[in-house]
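One structure is given here, and the rest of the page talks about it.
Of the protein chains in this complex, one is absent; all others appear in place.
As written, the chain order gives the labels A, B, C, D, E, F and G, with residue 1 at the start of each chain.
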Amino acid sequence: MIDDILARIENGTLTAAEAKEKLASYEDLGFVKIDHHRHKRQGVPEIIFGEGKTAEQILVIIKSLKTRGHEVLATRISTEKAAFILKELPELTYNEIARTLSFVTRKPSGEGYIAIVCAGTSDLPVAEEAAVTAETLGVPVRRFYDVGVAGLHRLLDNIEEIRGADVSVCVAGMEGALPSVLGGLVENPIIAVPTSIGYGANFNGLSALLSMLNSCASGVSVVNIDNGFGAAYNAVLIHRLAYKGETT
Amino acid sequence: MIDDILARIENGTLTAAEAKEKLASYEDLGFVKIDHHRHKRQGVPEIIFGEGKTAEQILVIIKSLKTRGHEVLATRISTEKAAFILKELPELTYNEIARTLSFVTRKPSGEGYIAIVCAGTSDLPVAEEAAVTAETLGVPVRRFYDVGVAGLHRLLDNIEEIRGADVSVCVAGMEGALPSVLGGLVENPIIAVPTSIGYGANFNGLSALLSMLNSCASGVSVVNIDNGFGAAYNAVLIHRLAYKGETT
Amino acid sequence: MIDDILARIENGTLTAAEAKEKLASYEDLGFVKIDHHRHKRQGVPEIIFGEGKTAEQILVIIKSLKTRGHEVLATRISTEKAAFILKELPELTYNEIARTLSFVTRKPSGEGYIAIVCAGTSDLPVAEEAAVTAETLGVPVRRFYDVGVAGLHRLLDNIEEIRGADVSVCVAGMEGALPSVLGGLVENPIIAVPTSIGYGANFNGLSALLSMLNSCASGVSVVNIDNGFGAAYNAVLIHRLAYKGETT
Amino acid sequence: MIDDILARIENGTLTAAEAKEKLASYEDLGFVKIDHHRHKRQGVPEIIFGEGKTAEQILVIIKSLKTRGHEVLATRISTEKAAFILKELPELTYNEIARTLSFVTRKPSGEGYIAIVCAGTSDLPVAEEAAVTAETLGVPVRRFYDVGVAGLHRLLDNIEEIRGADVSVCVAGMEGALPSVLGGLVENPIIAVPTSIGYGANFNGLSALLSMLNSCASGVSVVNIDNGFGAAYNAVLIHRLAYKGETT
Amino acid sequence: MIDDILARIENGTLTAAEAKEKLASYEDLGFVKIDHHRHKRQGVPEIIFGEGKTAEQILVIIKSLKTRGHEVLATRISTEKAAFILKELPELTYNEIARTLSFVTRKPSGEGYIAIVCAGTSDLPVAEEAAVTAETLGVPVRRFYDVGVAGLHRLLDNIEEIRGADVSVCVAGMEGALPSVLGGLVENPIIAVPTSIGYGANFNGLSALLSMLNSCASGVSVVNIDNGFGAAYNAVLIHRLAYKGETT
Amino acid sequence: MIDDILARIENGTLTAAEAKEKLASYEDLGFVKIDHHRHKRQGVPEIIFGEGKTAEQILVIIKSLKTRGHEVLATRISTEKAAFILKELPELTYNEIARTLSFVTRKPSGEGYIAIVCAGTSDLPVAEEAAVTAETLGVPVRRFYDVGVAGLHRLLDNIEEIRGADVSVCVAGMEGALPSVLGGLVENPIIAVPTSIGYGANFNGLSALLSMLNSCASGVSVVNIDNGFGAAYNAVLIHRLAYKGETT
Amino acid sequence: MIDDILARIENGTLTAAEAKEKLASYEDLGFVKIDHHRHKRQGVPEIIFGEGKTAEQILVIIKSLKTRGHEVLATRISTEKAAFILKELPELTYNEIARTLSFVTRKPSGEGYIAIVCAGTSDLPVAEEAAVTAETLGVPVRRFYDVGVAGLHRLLDNIEEIRGADVSVCVAGMEGALPSVLGGLVENPIIAVPTSIGYGANFNGLSALLSMLNSCASGVSVVNIDNGFGAAYNAVLIHRLAYKGETT
Partner (left out) sequence: MIDDILARIENGTLTAAEAKEKLASYEDLGFVKIDHHRHKRQGVPEIIFGEGKTAEQILVIIKSLKTRGHEVLATRISTEKAAFILKELPELTYNEIARTLSFVTRKPSGEGYIAIVCAGTSDLPVAEEAAVTAETLGVPVRRFYDVGVAGLHRLLDNIEEIRGADVSVCVAGMEGALPSVLGGLVENPIIAVPTSIGYGANFNGLSALLSMLNSCASGVSVVNIDNGFGAAYNAVLIHRLAYKGETT
């Protein structure tokens, strides 16, 4: 890219000012620099991480994205912040379990699907954050909830449909054993998400995180604790590869 | 016990000296106080933990136990220490994998058995320490090795025989998921042993330890990392309860 | 089990559909898959872990269990959630210290008892969770509270009655020394429960957890921090073995 | 799969014995159960993790795999173990940096490539383990070594070729910043591998591990510390999806 | 200094009482000993760390400082405490983002400037604490916010102006990679501040802290998590050296 | 003691019942077993640790102690609990900073004193808990507050009076350096108390705790984080030795 | 002291040079500054910590101390270093278990004694380091070894003699429960020393350290892991107070 830009300046097809614009194409709002070219550059819109931002800041960013016709996805949005933003932008959708605010026009479509597999009822918020993320990015998902390893038949009952997915997001708290078991049963990649669900020596998800990193099954990679969004984002990138961009 | 002893002194059936003997009945060798009444009091001989003791110290203790006709079990014995001790006491048996020295006259017998279930080949030393311990204490064991969760069918193939055990010792390193899966499949108690096998974020067994403590299966309790002896000891106590002392 | 089922399909005594029903017999409520066969398979009802579930979700699960005549035990139920559920199901019992909701028809009965031994007054909630669990599962318990090691005579006074138990649940916070001392005085298995009680370098129960895992007494196994339920569940399984199912 | 097998037994096209063979098709060597169907089931041969296994055990497993015509990959093989095994099987290849033993007949071929990107010279062993793994599994790789973030121009010089890969394996020790920077520059998935390289507050790779898990770039998932094999395995699964099995 | 004082007492130019006054010149308010000579001794006024002090205590200290004509800077002041203090001392300035109370008469002036570089919007409170501190101590600052490594062009766009600073304060949470990248691009010293921003395996800033300590760039030193004040204080000392006291 | 009691039973000067009373002399209130003989046995009354006990429980215990004429000291008492208890027992004294409730009749008296040395204003609650404890147990204290190592002259000004103490309690948070410096300046024992004061990488007092344990000064021993009571209790035991019981 | 020195300079009884000599009276050997006044100032000789120093450095320091007639104690001396030093200074005594080199002329004498209480045989090196330290500093000790809590009668048998000590050093590894039990049985202060003895989740003494810091017994303070020297040093300071210097 740099090579290309430098060459084009030299041969006169690009001015230095244009070159700079190409390299630094974001909107500078002072407290934030919004990346409007990300959509082109990476094929997905800039996603807003809501934690640590005020409702006012989030509103400003969403408006800036919407103005340019981008889709919107904001994660970790409390009900209070959502209420504040929805007052001005009622066209957004708030998912109370996933704690996401989104604005999507098209429907997920195309071939294949991502399996969202989750161990227990308490892991639902993380699993739903993953599901909403994938759907907002245009990829179909199928949900397999409460199929933890202590009741193996619940997982085995659904295993054929999970095996049919191009990639799985596997969400588990407590001892985080589900990805290891799943990894021995499916052939496609698994993105594991440890959750902070549990108590005592769970240490806020450390137990599940270490389990997943030490998984004896080989096709498992891991994202941060409770990071449903990140897992789905990875899954979408993989899914896109599988269909060479047809779905996104 | 104290009530009883006090009463017997009062009514003259016990002298104060005899009472003291009853309460403190060990042999004092200076660097160690050997508990010869443990056999009576707890139904099992004193077991020697070899780590941190010199070969000379271990030899002295074994001799003292043998003199009184006790059975002998010493764990964590390096090949060097074993060679030193076997020169003088060739009647002992050294198990190189389990790193145990033992002297047993009777054979394990009686009803029932303990299942020693182990996830991978690398966990063998811990599993064998458990097996030798149970056998030395007179309880039959059955071994189910390399049945980790990433190849579930290896476990399911053997599940009926594991279910038949009165109690299972379940040994696993890395992510330590085996006890959770096993716990959903068997009805009897499981003693889980995390091993220090693994690498990276395994942190010397911490990963497996946390997994087992956070197990979503309910019938699982845990002993220290690599503590095959302790797991078997617990299993023997439970087995003894199940047969009201018939086997030990 | 699988062998057996496969054979029965082959010889025609079981249809494939029936076989599947046998392997996957739960009620799927979307956010949860309730295991109604657990009672048969493991001899105990499904227990509800209340943390991370909404009052509405818990209510739905309890109703489903009650409909089929199962006994009910829900742990980690806050007073708010309890109030919500009791409005609709006033026949349940709420134990404020143990934070349990239960519905039991029969009384604990039969031979033997579990000793619930607890170090300090602050450990009561965990000890009571254990006691309620064992009683709900039909096993008699005896309570020995505030017998921590700093006042040894309080423990020694009760030691004969604790020795009479088939199995002990030993609850302690702070330095968690009680199971080690108890382990030297009783012959039957001890399930140790570290509690998060303490302050400073207690690190939310880590101190007691490590102590118990490193116990120099051999007949001690450990469950998760504050997991009174899990300890009692293990104790019940052991007690059941001792009486070959007479009490449950 | 289970559905299918059950149905086939019922309609007589499969005997129970055949069904069992299908579900549990491994060779039981006592200390290990070798999974010969993995190749069919998951499209890759069973890989041998050499740590914690004796040279004799590894030799036995390799022979068993070779007998059936499988390709062979063994990781974490010390020079001593390699020498022992090569004496008997001189046709194997030992890579001293990667510490792998492999036996491959075909050449990596087909479309696309995996980028192996590595921060510093000291990370080479892990990067090479990844490269050898991918090549053994039949996927072409391109190496980009010593392109850490402290000399950004070294990375930017190579960025177009890295962007051309279907998936990147990104290896870094110390502060583990490379995946975050790379994640902002490429569109395809990145599998990050923290290495234990560094000193002081690196804590054996913990620093790089935490960095990668907390990466502000979204398309990054993580495997265990020093787990070059695991990263490459994941990359191969993704690459296979991208070309629908053409290369493996 | 001590040499000098001792010599002066000996030769009579200083009494013992005066000597003592020189060595111990603080105001003792019982709960605090205010150091009024710090200004002379270290060239900066005593700064008040507000956490763990009551509003009343802070008010007393500020009054004591103001009485002697010192400038005032109090950090970690909640809005509640600020309101209480401002009622009595309305001439102070409260910065809500930085959570600082200050009383400054002169303007930052002189040559050079400190660059305050910050990775994300959520790191603003720490960056602002640094900025206010430097300005209160009389040194000009320039702010470069939201220039994290995942969007490298945002940083490169501003790099020339950052390179112009005498010293940079570099604030980042999550994976804390910014100082490493910046360290490869600028020649002057960088004071890195990890923030507690992030989630999951961020462990309250531990991730960013370890990253910064392990930075592969050499000109980076680190202060405590969220310690914007400390970073700016160090930067001011360095800046003062660069201009031999002209600006402070 | 046991010897003596056994002998006295044997020679008839003590009945078994009296012997038992001697060994187990506490009041059993169900949730707590109050040790009324501690005063005799250890020379100090039973102290109540208020955390984790309800106001009602604390009230019951205090009444029981007062009934027998014991002095009373309860630590970790919130203002709410204090208000509840003072309504019924207005003769108690509540110290809001130390969070103690006490009932003392005599004044501290006798020779010598304990120095309570504390690094910063924020450490006051812990220092005051220590001071109140020592005074309640009858030993005079002198307070040296806000003498942290960053302003060494504040410490050196008071060093002679601190050196005059029989034993010092040294309270510090943050980096916990004060005991090391003090240890090089005084000859008598120092009991160090780390406090949880600080932020960031302080990790709730871990930083100060580790510092004090690793102190390069030899006469320093350490108690738990924030354990002002424990430090003073140790100091009182040492002081009592120094005056052979004259003051207590 | 400073007051006094300043006053004396002023009134002419001390020159500035003499004053400086008083404040800084050590021998500067370049790599070390030996404190020859410590004996006067603190009543004990400078003790040499051997770890991290070469045999040559240790030899130089010992010679310097001996030249001035000081007693000598060097701890953490390997057999190799000891052999090197003894060749030149054969009058020193090397204790192989304690790993100390010492040169003592007088015998421990005077009233009272320190109890060295130790839980297991493996803790002996630390206990002996404590014993040698106390004896070198002139205080009589009595040893109570292998009296861990799992065999309570071994401790109770010796409790009267331990109670007779002015102060106890209590050494324990594994779960570190001994100080808590001892603290409930004796009236005088206890210095607890955690040892790194144990395995698995012992984490090199962390388990015992946390136990001792969280001890429910009040008269217990703690020194660093394996720090037998430090514990004895504290005990000697306390013993000295008890006898107002008679023994040292």
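Note that a contact is a pair of C-beta atoms (placed from the backbone, for glycine too) under 8 Å apart; a residue touches a chain by one contact, two chains touch by 3 or more.
Worth saying up front: this structure is predicted, and the values here are computed from it rather than measured.
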Residue among F:G120, F:P189 or F:G228 touching the omitted chain: F:G120
Chain not shown: contacting residue from D:L124, D:V149, D:C216 or D:A242: D:L124
Contact footprint on subunit E, counting only the chain that is left out: 1-4, 41-43, 47, 156, 159-160, 163, 166-167, 187-189, 191, 209, 213-214, 218-225, 229-231, 233-234, 237-238, 241-242, 244
Touching residues (missing chain, whole complex) on subunit G: 20, 23-26, 30-33, 35, 38, 49, 51-53, 57, 76, 194, 196, 205-206, 209, 224-227
Chain not shown, touching residues in subunit D: 120-122, 124, 145-147, 151, 153-154, 156-157, 197, 199-202
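Keep in mind that, in the parts below, only the chains that are shown with their structure count from here on.
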Between the pairs B-G and C-D, the one where more C-beta pairs touch: B-G
Euclidean distance of C-alpha centroids - subunit C vs subunit E, Å: 53
Centre-of-Cα separation between subunit G and subunit C, whole angstrom: 47
Computed distance of Cα centres, subunit G from subunit F, in Å: 25
Residues of subunit F whose C-beta touches two or more other chains: 2-3, 20, 23, 156, 209, 224-225
